[in-house]
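Complex shown without one protein chain; remaining protein chains in place.
In this document, chain identifiers A, B, C and D correspond to the written order of the chains, with residue numbering beginning at 1 in each.
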Amino acid sequence: PAYAQSGPVKIGVATSLTGPYADLGEEVKRAVTFAAKEAAAKGTLKGRTVQYEFADAETDPEVARRASEKLVLGGYKLLVGLISSAQGLAVGGQLEKWDALYLATINKSNKLTADACNTRMFRANHSDAMDMAVIGPWLKSRPEKDWVIMAADYAWGRDSAEEFTKAAKVAGKNLKASYFAPIGTKDYAPHIQQIKDQKAQGMWVAISGRDAINFGVQADQFGLLKTIFPVSQSFAVPLTIKGMGPIAEGIWGIINYSDGLDTPANKAFVAAWKKEFNRDPANFEAETYVGMQLLFAAVAKAGSDEPEKVAKALEGLSLDDTIFGKVTMRAQDHQLIMPNYMGKVGKVGAELKPVIEMAVDGSIATPAPDPSCKMK
Amino acid sequence: MNAHAPVLAFEGVDAFYGAAHILHGVSFQVRAGESVAILGRNGVGKTTIVNTLLGIARHGAGAIRFHDRAIERPRPYQAARAGIGVALQGRKLFPNLSVRENLMLGAASNRAGAWTLDGVFDLFPVLRERAEAPGTALSGGQQQMLAIGRALMANPDLLVLDEPSEGLAPVIVDELAAVFGALNAKGTALLLIEQNLSLVERVSRRFAVLAKGRVVEEGSLDGIDRTSLQRHIAI
Amino acid sequence: MLIQILNGLVYGTFLFAMASGLALMFGLRRIVNFAHGALYMLGAYFGYTAAKLAGFWGGLLVAALGLAVLGVALDILVFRPLRGRDPLTTLLVTFGLALISEDFIQTFWGNDTHSFAEPALLSGVVQLPGTTFPIYRLAIVAFGILVAGGLAFWLTRSKVGLYVRAASHDPVIAAVQGVDTDRLSALVVGVGAALAGMAGVVAAPILSISPAMAADILVDSFIVVVIGGLGSLGGAFAAALILGQINVLGVVFLPELTALLPFLLMMAVLIWRPTGLAGSRV
Amino acid sequence: MNRGAFVKGVLMALAAMALGWVASKTVASALVMTLLAQSCFYALFALGVGLLIRQNGMVSFGHAAFFGLPGYLIGIGLKQTDIPIELLIPLVVLAVTTFAFLVGLVFVRVHGIAFGMLTLAIGQAVYEASTRLRGLTGGHDGLTIKFPRELFGLPLKTFQQPHGMFLIAWCVLVIVVTLVIWLAHSRLGRLTEAIRENEERAGFLGYRTLWPRAVIFAISAATTAAGGVLFALYNAYISPETVYWTSSGSALIMAVLGGSVAPWGPVLGSMVYFFLKEALGDVTTHWLGIIGISLIVVTVSFPQGLSGLAMRLLGLGARRRHADS
Partner (left out) sequence: MPILEARAVSKAYGGFLALDNVNLTVEPGEIRALIGPNGAGKSTLIDVLSGRARGHAGQVFFQDAEITPLAPWARRLKGLARSFQKTSIFPALSVRAQLELAARKAEAGGDVGETLAEFGLEGVAERPAGAIGYGDQRRLDLALALTGRPSLLLLDEPAAGLSFEESMKLAKALREMANRRGVTVLLVEHDMEVVFAIADTITVLQLGKVLAEGPPAQVRADPRVVQAYLGSAA
């Protein structure tokens, strides 16, 4: 276009540099720097360089809002990196006022692409609804009859439990009981004891982060993991697997990404990543990386880094050969259509990793847009 | 023990609370087996003498000698271990300790001697009766007995008593006079700060009058009558 | 249900082990130690690193010794100079120390969550009527009771205990009686810190370790100590056991309220007895 | 307080407001303005906490409840009722104040750290409610407050742009600080100070000791709630983290940093803390440790807090007259 800009494309990375989510913040940092470097090398941005600035969003939505505002006022109007969905939502409401854009790569709450959706907010990672979409087909194939649910007692845990309950009904399973434990629960013994008493064969676990590790370790000490078949939403992800150690082996779960994905793009990505960081990419790293690719592609397509134009360009944007294969940013609700997976923790070489056992195509894995999303 | 060696000597001592200069060149001596009374109106600095000795008030110029050794930077527990037993003004008991424990604490300086728990209980039988009660569930006078008893438990060479008769029934004051006399006789030095002159007369032989932080009068109590003593103090 | 009562006992004794150091320090120094969680965390990390070389028991020993040294230093360098200052000052200073140690941990051990295996000797389960129970949890009960018994014996039967209680009320007057309160408080803060550190290691096989663990236990420790009556170890023990049972009962019967139950119990106790269960004497 | 002092106070307040107006006109940077505006919210928050410390000698670990409740109540009120916002805001502040007063009547019987824990319990109860009543509060996702386009005759934008909000928040802050100073010199102020020192004796002098303390608790909650209202207006969003205990903790730090020598101490403390943290967050991820060190250095070297230091530097020496006799 005539007024094609020059100068660097400015990306504001508001993420958790300190506090309990700082490990995820590290992942964001790695993914953003990696993607930027790659884009520069490949010339994705047609000669423009990428400049990114970090700001600490801690764990608090209010701090996230403040950090993002600061980035925006400093000219970094393309935002990425927030960890909790609440942070994403807090920032989402301000985007228009700030004339900024936010691309979520970690926030999973359906709300972002449902009633809170807006023209300036996009999601390039798997939403909770996408995770749950995998469960139904998979559950039918399982022999276990009696199930229990163990979930974290907050929005995500409750939603996950609800979805699982529905899926179990459809699959003709018998759900014996649901247990909820507050975030930060230290002693899961009373829950574990109750689960044992139910004598179910399968257990749906919707606990994340440190709580997941504690629950896993304690359940193992009580011998629970030997007598029940545990499946999880984000209970067995690389971070928690590392924390739990050998007991994680054999736990089933939804897998948003695995470094074993059999696409050419992924093989190249994993190799380059290992070379750069001397470790395997984790799920949020991969998703953030894809998100950054999309963002850069949109800037290139718009020929501008003005948020409004980039947002327009993002709508309906498809990338053909990402590590997930073909992905498309759905215009109706700004959710990226991508495949999702199911599998279990297994040994790959000497290492424990989620290993994909079942892949669900993006068309099935990405449920239809939520009717409550009205773009404005 | 040499009856004439001073157990405690203040030599031109200045003392402060923060920046407030309270004692100005205070000097006096207490010998073994002797009781010296410090007299004076309220607020002249009597208690400050005790606090300086213990290191609670800041010690400026001058020297404090105990058993002929200068105490440079007095620390409360060192004073106690060196043989100074104190019954503080206002009693300062431990409400969270029983009467018995309050007394046992008095023995924390680990000095052997004649005073034991039983000895104190014999002196103040009411304390034995209420031995397991918290230290402050006692009447005011009983608390005073406990404070004195606690100071005795240290088996001190020098017993410092800051207004020990405060709040005590006259009969008990009579008993105290006898006890202090007996202590003196056994060689314990006594520094007695008192408003109750009848007790002073019965216990001490020498006195020093303090006014505005200075010793303004010193002398023997022999042959001084009550009114002239009162006049000395009132200056 | 009996098993659940046992679970409550495990949690209760664990709470006590965690909070005992706090009660002890408050008892002697009247210090509201916001760095208590940090001591617990440092103990866990020291232990974690040492355990890689010397096993669980080595880790426990290193944590105890390391924290004891740290505690003594804390007393000499921080608490002693602040003696006589507004309690809010110490509160803030200890809070500052907590922030610093969190940063320290993040810098040297990173943000990851680690787990810490129980010693082989105590791993596995015992068969109880109708179910199995992890041996390690019984060991926690033993540890909690050992700490409680040891402290009770120390504080009520030994002279040091008497001195501690006296100095807790008024250090200057205690010193006048011949108690070297400086050494005493260094000792007590050292012991308190060592207990916190050991608790960190003992808890680690159940609660993974991470830089957030300090904040996690801080509030719980304060609840235990406040319900018990500040500075009272007996009260803290009773409070911890009650909280342990309440936790189990809550999970089983009132799952909606489990997170609030400790607070509700605390409110009830404090409104009934403003100084806590054993508080009348302080 | 005599008339001269009263007039002087009013004049100083007016001057301070004028200063704020000039600042909002001359400082172009939106970044500076937004930070200033936000620091005003926290200044009000900390002012409430500091007031409680100064007058009642009570340390609250749960004031975040009073900071966050207004946002929730306004958000819910706007969604569920037709009460106009101009009425809703005062109603909400009144509700929070009344709630604090009633709670205070029970809580102020408890002293020291135990009182702090009771307030913590209230704070956590509000936190739990905000996460559990998802229908009303949005749970962990937070609540977006849908303000009408116009409030108090001003466009909503005025409240949500840095420059506009700064001026509003600054004026509110100045007014509240003036009131707090006036309170400290009022009868109630002097009485509660005495009760703080020796509650029993105050009773024997003929004073009831319970309700004055509860009134102070309520006033302190109202002060904090004023900050909460501004916070809600500016952000149009509130989440449970705002009422979490760590938020109370930060306010307490601000209040103590500022010191209680002067009633306005917490304002200074919060501004310094807020800007220090902002500045550090930019240069290092070690801000935690640096804040910790600064906290220690300041509290240890300035026993009377930053306000004590400021008064010393300004030669105001409030407590000097005690020292020289």
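Brief remarks on what is shown
Here is the rule we use: contacts are C-beta pairs under 8 Å (C-beta built on N, C-alpha and C of every residue); 3 or more make two chains touch, one makes a residue touch a chain.
None of these values were measured; they are calculated from a predicted model.
For the chain excluded from display, the touched partners among the shown chains of the whole complex are B, D. In the complete complex, the hidden chain is touched by one of B:P6, B:G40, B:G85 or B:G135, namely B:G40. When the whole complex is considered, the residue among B:I64, B:L103, B:L123 or B:I172 that touches the unshown chain is B:I172.
One of B:G12, B:G140 or B:G219 touches the chain omitted from the figure, and that residue is B:G140.
For subunit B, the residues touching the chain absent from view are 17, 40-43, 47, 89-90, 126, 137-142, 144-145, 163, 166-174, 195-198, 230, 233-234.
Contact between subunit D and the absent chain runs through residues 187, 190-191, 193-194, 197-198, 200-209, 321-322, 325.
Definition applied: only the chains that are shown with their structure count from here on.
For the interfaces A-C and A-D, the C-beta contact count is higher for A-C. Ranked by how far their CA centres sit from the centre of subunit A, the chains are topped by B. Centre-to-centre separation between subunit A and subunit D, using Cα means, comes to 38 Å. One inter-chain figure worth recording: subunit B and subunit C are separated by 42 Å, centre to centre, where each centre is the mean of the chain's CA atoms. Centroids built from CA atoms put subunit B at 76 Å from subunit A. In subunit B, there is no position where the chain touches two or more neighbouring chains simultaneously.
The residues of subunit A that reach two or more other chains are 18, listed in rising order. Listed in rising order, the residues of subunit D touching subunit A in the complex are 29-31, 34, 38, 131, 134, 139-142, 144, 160, 235-237, 239-242, 278, 281-282, 285, 287-288.
Every residue of subunit C that touches subunit D in the complex is listed here, in rising order: 32, 81-82, 85-86, 88-89, 91-93, 95-100, 102-104, 106-107, 215, 219, 222-223, 226, 230, 256, 259-260, 263-264, 266-267, 270-271, 274-276, 279. Taken together, the subunit B residues at the contact with subunit C in this complex read 54, 56, 75-77, 79-81, 86, 88, 92, 94-97, 101, 104-110, 134, 150, 154.
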